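Have a look at this one before I ask anything.
Omission of a single protein chain aside, the complex is shown with its protein chains in their original locations.
== chain A ==
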Amino acid sequence: MALKIVKGSIDRMFDKNLQDLVRGIRNHKEDEAKYISTCIDEIKQELKQDNIAVKANAVCKLTYLQMLGYDVSWAAFNIVEVMSSSKFTYKRIGYLAASQCFHESTDVIMLTTNQIRKDLSSPNQYDTGVALTGLSCFVTPDLARDLANDIMTLMSHTKPYIRKKAVLIMYKVFLKYPESLRPAFPRLKEKLEDPDPGVQSAAVNVICELARRNPKNYLSLAPLFFKLMTSSTNNWVLIKIIKLFGALTPLEPRLGKKLIEPLTNLIHSTSAMSLLYECVNTVIAVLISLSSGMPNHSASIQLCVQKLRILIEDSDQNLKYLGLLAMSKILKTHPKSVQSHKDLILQCLDDKDESIRLRALDLLYGMVSKKNLMEIVKKLMLHVDKAEGTTYRDELLTKIIDICSQSNYQYITNFEWYISILVELTRLEGTRHGHLIASQMLDVAIRVRAIRVFAVAQMATLLDNAHLLTGNMQRMGICEVLYAAAWICGEFSEHLENPMQTLEAMLRPKVATLPGHIQAVYVQNAAKLFATVLKNQEGNTDSTAAQETSQLMIDRLPLFVQSANLEVQERASCILQLVKYIQKLQQKDVEVAEEVCALFAGELNPVAPKAQKKVPVPEGLDLDAWINEPPSESESEDEQPKAIFAKEEPKHSRPRHTEVDEKELARRREARKQEQANNPFYIKASPSSQKAYQEAPGVEHIPVVQIDLSVPLKVPGLPMSDQYVKLEEERRQKERADKKKKEKKKRKEKRSGRGRKHDSGPESEEDITPAHMVDIVTEEMPENALPSDDDDKDPNDPHKALDIDLDKPLADSEKLPVRAHRAAEAPKSPAEDGEAENAASQEPKKKSSKEKREKKKDKDRDRKKSKEEKKKKKHKHEEKGEDLLGGQADEPVVQSEETNEVAALPTSTSAEVSDLDFWLSNAPVPSNTQEAATVAEAAPVPEAASGTAPDSEPEEPKDTEMEETKSSKHKKKKQKKEKEEKEKKKKKKHHHHHHHSDGGGEESVQNGTVEEEEPLPPMSNYCLLAENSYIKMMMEDADEVYDIQGNLQDGSQVVVSVIFENKCDSFLKSMEFNVLDSLNSKLQRPEGSGPHDGLTVPFQLPPGVSNEARFVFTVQSIVMPQKLKGTLTFIVKNEDSSTHEKLDFKLHFTCTSYLITTPCYSDAFAKLLESGDLKCSSVRLEGVIMPFHHLLARICFHHHFSVVERIDSCASMYSRSIQGHHVCLLVKTSGQTVSIDAKCDEPTLLGNVLDEIKQTFSQC
């Protein structure tokens, strides 16, 4: 009730609110425009008032009018006023109006920067929200630059509502201000793991959008996304990620290999059609990317095709549509598996839904083969007849032409058939695609020599019946065909049966009603025909006939000379005069045919569409230079006194027009001639006449098919193409019979080879030979054309600017602009100074390093800056994380330079790439191992590091040994990777000699982006499991551990990768892997199998081959290490015998293997320690003679810890078990003693982990 009163009083206050406006417009249906214009006048009055409420109301009404199509940009300033109201209600109205009508060229946007910044930092989250929403619609490059830093801060806002909006808007900021991408990216990446699903989804959204345009820069995120994919339950997020993988996998086939399994699982398990569909799509993308390298994934293809068939058969039209859409993707690489569903797809052509029909048409395009082309096109022709008068029919027409002409007419075996199809298509009423048919006719006639006789005959008939095509206005589109017909008849007139008749047809008065460009072709080709006719008639020594022909020309051409079209007129009058002259000569009984023919001698070859672009610029030619002096502005003032002009000249420094003497001119002329001779675009004055071309070698060998004269050469009437289908079938049958006969013969004598050659096409269609040799003339390209593939890139794509390497460390210059007063320099803290000095004293000074150190200092300063901000905003860890990344990325560079004197700077991409490689090569759970991988690379450093000799340790040989024993498969991988690396960075030749010591790597370890000089292959966690003379089993020390959320109450799963290597010369098959379950640990077996059944290893091993299989174990308690006994049985198969063999092994699950590398921020770490829930324990290691960072690296790698913080010789480390136990370490070193204080909420686990750590170090 109270509310009503409120509303009422508000209504009274304003003259008219939005509802009144709408009501008014509805009541003035007849004179809406007039009513609205009075309303706009009212609004203008309201906007002049001071009352912000009145203004807001007016702006609200304007927003409505904007929707109706009224330009309201004149009120932009008032909108800004309303935006800056302190009241949320009005602010919202203002921002809505702004988002509807502001754009980059709205000048008042400049005024909004400070207001928006104020709103962004408003204590009211909805003010911030409204500002973000508005900004997302009208952000300009300036706004993006000025506000990027503020928005980035909002990405770590306490409210998820703001966080998700801030994350989303970053995409728009990146687009407008690409420089912000790199500084902001680390935080964006962080948001992928935000606790709030909305924020997470927003981050996924943004990164997917970025990655879609420039996928290669985001490849290194694949492990993270993989983890999200396997852990997320949000279908929106899943769909986005899966779509993203679809974009990434073409770049990295190994990624695809990894994806197949989880994706197929999702396909089987999900009930959401949208997710299923996207999975299928990405599996298809994977299969496409794998199609080259991998043997066969026929099971996956079958699964996809089968699922898609279900979609297509569904009664839901949407699913049907999508099914067809996805099917067309499979088609590209696996046409066979789709072709078996031809029936289904042809059926879809009859669907009432046009979208579906179009999709089906797309599919047909890829499904044709030599065998079925005619049949499919025949079907389509039927549809063309049915689909009278719709745009769908035009679509059909283009599709028919596309299908037939695809890949250089690959599937056409009978060009007579194709020409007659084209001719039939000309019967279409009102099509817009006459030019398309015409260009096909021209193309075929020009490029398929053997068909010219037939084509010319058909075209002559077309010309004869031109009245049918031009009969009514509706057919104007189709008259384009006459253009082609006239040209073909003229150009290849020597093939005409009755050139005289055609000539007459081309000179009919009716022709003058055709469009100008067609008339022009008519006139020109009439002249060509005339030449041919003359030649024939003079051959007959019948001079009167020749003269009559000339007379015909002279009679008819004046009609064209009067044409309003310049082109027609010009050509006609030229030719008319020519013919008159010829007539004169004829009257004097001079033989002229030869000369007239010479006018049109020479062959016109097709030119490739890109040829023009590919013409290389000749050396020394500057296309930007002026050929002649540009018209000077002072030209009109030539009367000016010379002196002044001369004075001014040097100022303008225009190139003076140099006097060219005769000699020079002659030289240039010569050069130009030379150039023209080499240039395909100039018709050469070659002596070859048409005659010469006819006698060109090879032409007479073309088997010209006898045209069956029973086929009427008429355009209207029965579709001829059908008869060609029949003929073609007969021919094929005959050929098949011939072939059989020949094959019989072949047994006696070797076949000498068939006379006919197939142009192309898959082998399976071998039995269908083209009706005649399809000598498809290739298109001409300029000589020494430059090969380039960059033809298709759109230089205006805004996303091009975002093609930025995100893995490179941030440079100083890349900070987001911060407002000036924040940038004030803070004094250096002593600690950091010390650190910097420390670093400096450790390393011998080098010229090159100076700069670096400078940089580092800058960095320190930056760090301080950000620290300040940090205090202000309490977003400690994010700031630090970002900064650390920058700092850490730089430090190792410094080191490597100084210790190794390697000129080449390694970039962190190498580390990233090898991380990815590592992840791709074995670990299924990404983020955990990613870090381990970097450390792994760091670990074997000592032995190689030339500078720090004392580091070399006994443990190192062990590592290499390990690598040596690695399976050949892995070696191969390694080699391959190394090769890739080499290619990527040629500089890094020093690979094997110079490793840099990872001295400053404390932070590197933490963030997993170590600067690594050498892309070492991942140090393997594989250890020998068992071995006999037949087979070697290597187990990965179960570090790939993950927990399955929610499935098991407190059970967890451990994945064990085992490499099987065949060491003998025999074939190993039927391998079965079995483990004796303990109470605590069980091998996961497929449903339905007993507790003692073995698992079949899903592959066989030829001699010398190795492969990897994964086994999943369910573990109840993880506080104790486990040992499981197991047996591998297999069959050794020789050529003559096969024996059963077995191999016993023991699986050892250490407690370490239950730990997951989990990054932890120092404040969270401190909280954890303060909480007091953790039990304490400690251990001392004596005689450890490795540098501290190696020690840390070792713990990180072997025991899955991550460094939280390191101060001098003291470091805190963290890890988490798969069941959520926190494990914290404080590692201190002094001399050769290392003491580790540890805390964990599970003392037994802790004790065991410490024991294992101790053991690791006692081994070295």
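Please note the rule applied: contacts are C-beta pairs under 8 Å (C-beta built on N, C-alpha and C of every residue); 3 or more make two chains touch, one makes a residue touch a chain; residues count from 1.
We take it that contacts and distances are computed from a predicted model.
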Should one name the undisplayed chain from "Proteasome subunit beta", "AP complex subunit sigma", "glutathione transferase" or "Origin of replication complex subunit 4" using UniProt, the answer is "AP complex subunit sigma"
Where A:A98, A:I116, A:L181 or A:C208 are the choices, the one touching the absent chain is A:C208
Omitted-chain contact residue, chosen from A:T158, A:S274, A:S1029 or A:S1258 = A:S274
The one residue from A:K34, A:K48 or A:K87 touching the chain left out of view is A:K87
Check the options A:I40, A:V54, A:A98 or A:I169 and report the residue that touches the missing chain.
-> A:I169
Residue list for chain A contacting the dropped chain reads 3, 6, 9-10, 18-19, 22-23, 26, 53, 60, 63-64, 66-71, 87-89, 92-93, 96, 100, 103-104, 126, 132-133, 136-137, 161, 164-165, 168-169, 171-172, 198, 201-202, 205-206, 208-209, 212, 235-236, 239-240, 243, 273-274, 277-278, 317-318, 320-322, 352-356, 358
